[in-house]
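Of the protein chains in this complex, all but one are displayed in their positions.
Chains: A and B, in written order; residue numbering restarts at 1 for each.
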Amino acid sequence: MDNHRSKHKSIRTEKETSRQHRNELWYRFKKNKGAMLGLFIIVFLVLVALSADFLLDYKTDVIGQNLKERLQSPSLTHLFGTDELGRDLFFRVIYGARFSISIGVISVSIGLITGTFFGAIAGYFGGYIEEVIMRITDIMSAIPSILLAIAIVTALGASTLNLMIAVGVASIPEFVRITRASVLMVRNQEFIEAARALGVKEWKIIISHVLPNALAPIIVQTTLTTGSSIISASGLSFLGLGVPAPAPEWGSLLSAGRKFIRGYAYLTLFPGMAIMFTVLAFNLMGDGLRDVLDPKLKQ
Amino acid sequence: MSNFIKRKRLFLIICSMTIMVLMSGCGSKEAETSQGDAQSSSTGTTSEAAAPTENTKYKEEVVINTGAQVTTLDVQEVSNVAHNRVFKLTHDTLVDLDIDTGKIVPKLAKEWEWLSPTELQLKLRNDVFFHNGEELKASDVVFTFKRAENGKASTGRVSNFVDVVAVDDFTVKITLNKPFVDLLDNMTIPVYSILSEKALIDDPNMGYTVGTGVWKLNEFVSNDYVSFDRFDKYWGELTPTQKLKVKYVPESSVSVISLENGEADLCTDLTSSDAVFVEKNKDLSLVEIDGTTCQFFGFNASKAPWDNKLLRQAVAHAIVKEDIITATENGYGKLATTFWGNSQFGYYDGFGDYEYDLDEAKRLLAEAGYPNGLDLEITVPTGYRVTTAELLQAQLSQIGINVTINEVDSAALTSITNDGTHESFVYGLGFNTAGDDIRRAYSPKSTTNRSHYANDRVIELIDLAVAEFDTDKRLADYKEIQEIAHDEIPVIPLYYQTLFFGTNKNLGGVTWNSTSNTDFSGIYVIEK
Partner (left out) sequence: MLRYILRRIFLMIFVVLGVSFVVFFVINLAPGDVLSKIAPEDATLEEVEALRVELGLDRPIMFRYLDYMKGFVKGDLGKSYITGDDVFKTYMAKLPATLKLAFASIFVSILISIPLGIMAAKNRGSWKDNVSMVAALLGLSMPNFWLGLLLILLFSLKLGWFPTGGAIGFKSLILPAITVGTGLAALLTRTVRSSMLEVIRQDYLRTARAKGVKEKIVINKHAFKNALIPTITIAGTQLTRVLGGAVITETIFAWPGVGRLILDAVYSRDVTMITGCIILKSITISIILLIVDLLYAAVDPRIRAQFAKGGK
């Protein structure tokens, strides 16, 4: 009995130290200039995306056509110029933040939730459950994501949501592997065994003890995958599987602009830069988090 | 009898040309240039290259970029523009089309006559050799058309052949099951190219690559390139070029850059935005040809609510075709008013066009029972046509039609239209010169009648016309078809797409054509 209590206590102290730990992490994160820059860009973009509907009228500013002003170079009236239908590229890029950011975030959530779930189960239970999950993961990662995307997008129809699913599904295997690996590392540690001995339910152990302690690599992977999802979406646009017209998702803008690359380079320049800075921001933040969370690199 | 028919044929062609000129009014010039040799009719072509002298030096190897993949070299397996251009290098047909006059001219057959309306006799040249050294004989022709029964692309082409016999070594007689006026016209298409019997017996797998053309296959790397060596025993005029390479470059903007770079000498099927750059470049020439591919906006005329003629007419009144040409094609292209090839026999555009009239459009919508508008899904294949769909979306929103765009790849589009699950779609159809080619557009059985349009009178007229040797009557039949189609408007024709080729400015020897008949076999590049 006495023994039990002391173990229980050790779990609680674990929680306290983790709070302390978190403060320390934030301090270290703040010191990382690149990561902070990334964070600022992301916060800024999220604000832009959220306010796009207040700033712009979708019907007129974003998809409203004006053939008289088609293919105009950047100027004061049209900061980023206009496209072949006379739509203001600046407005479209601004509004496109909504699409691109939400593609990044939602598709990564699909990969994160599914991948972490199965990865945690595989890592925690082991045995044949693990074997089955991991082999299915192998199969999934052997299938090119473009093929998955074509199947998903063409079978369900081209829409922003289906594109998110396509991109998200492709990121599942990596989440499964990473979660499993980190769960394996914590699975046999004392405090887990303690919880088990206390009779805490398996799924509760996974959710409240195993996952939080395996969180660091998952967080890093999430941040990095958010960036790469935006890139993947643009790749799908290139292959004609992107967000359906006339929605101004950055990848679609970039892809549609490429046939004008010889004459109207600005049509690819601005959406390209938007993607580049956004993905860079997510990557910088991911890198920063990795540095901060990696215990081996503690000074 | 046969002479009579031959003369009739000539008369028919002259007639059609005259009528076309009269009917199309000021458009006549374009109608002619569409068939004419680009060197004389198109902008910025290869005029200086056209006059080589004795001591001109020629480039040994000429490279052509194509944006479409060549999947086979068997003329009987595939028939489309990209493949036909390659087939014309290695193979010859019995007869050819003179694109200046629209007349059928000799090729492997030096003369021919209609023995009866169902019997065609052709006399072959006796100086033709295949790449394997064999002489061309009538038996090869018989063999070719026999083999054609099993080719994917050729089987439908010879389904009306009852019999093909070798009368003697150099005479062939084709018997048809019923009169077919367009046979000779059709036989200019590469799917009717003559194969070598011996080559296919020796090597059933690759023997079909052996033809009688100027170019002999060197190497075929699928998904990459096809290269050719000149066949020096060619019966006709030889080109000074030794080697030829047709390279698959999927990304069009890169294809143009490689032309500007000098890596390629000719670039097929440029986009209009790339064309502008080729035109500006002093080292390059732009070949611009009025195409025969009609880009259109079609409905599924067999499915409610768009089986209602009034709705389709309402849409026709709300579309501004000029804007579509401006935005999709940068202003290039010829406005289309009838769903018919503009260099095809029977073309008639005297009905005018639906006037842009939003009030009339709204009235028609109300009459059809949709005073508040309705939803419409436009299925569109990936690529430039998406811009057209976006414009249609904007234009139709004016009359309360709420458009959603369903972008799919071309394989999906074909199965969607075959199954008839679509509401409307944006696509194009390339027409050949033969009048009966219109069957593809209006026959309810055809897979290219993607509107599932069925009108009994139209089918009756198509069948009447193809057996009609009287040109006037035939033209009248075709005119009536177009009149009906104009009224029922299952397909709104938008424009005829201009074709662009970019070339090295010292390139010559190409016969440009709007249909798949562009002939690269005489290609050469003069070296400085």
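To be clear about the criterion, a contact is a pair of C-beta atoms (placed from the backbone, for glycine too) under 8 Å apart; a residue touches a chain by one contact, two chains touch by 3 or more.
Here the structure is a predicted model, which is why all the values come from computation and not from measurement.
Touch with the chain omitted from the figure is made, among B:224, B:283 or B:375, by B:224. Within the whole complex, the absent chain has one touching residue among A:79, A:148, A:200 or A:215, and that is A:148.
Across B:249, B:336 or B:378, the residue that sits in touch with the chain not pictured is B:249. Interface residues of chain A with the unshown chain, by the touch rule above, are 31, 33-34, 135-136, 138-140, 142-144, 146-148, 150-151, 154-155, 227-228, 231, 234-235, 238-239, 251, 254-255, 258, 261, 265, 268, 272, 275-277, 279-280, 283-284, 287, 290-291, 294, 296-297. Residue-level contact of chain B with the missing chain is found at 69, 71-72, 77-80, 152-153, 155-157, 221-225, 247-251, 253-254, 257-258, 260-261, 263, 408-416, 418, 437, 439-440, 443, 445-448.
Methods note: only the chains that are shown with their structure count from here on.
Listing the residues of chain B that touch chain A in their complex gives 252-253, 256-257, 271, 273-274, 276-277, 323, 326-328, 330, 382-384, 386-387, 389-391, 393-394, 404-409, 412. Chain A contributes residues 63-65, 67, 70, 84-85, 150, 154, 157-158, 240-241, 244-246, 256, 258-264 to its touches with chain B in the complex.
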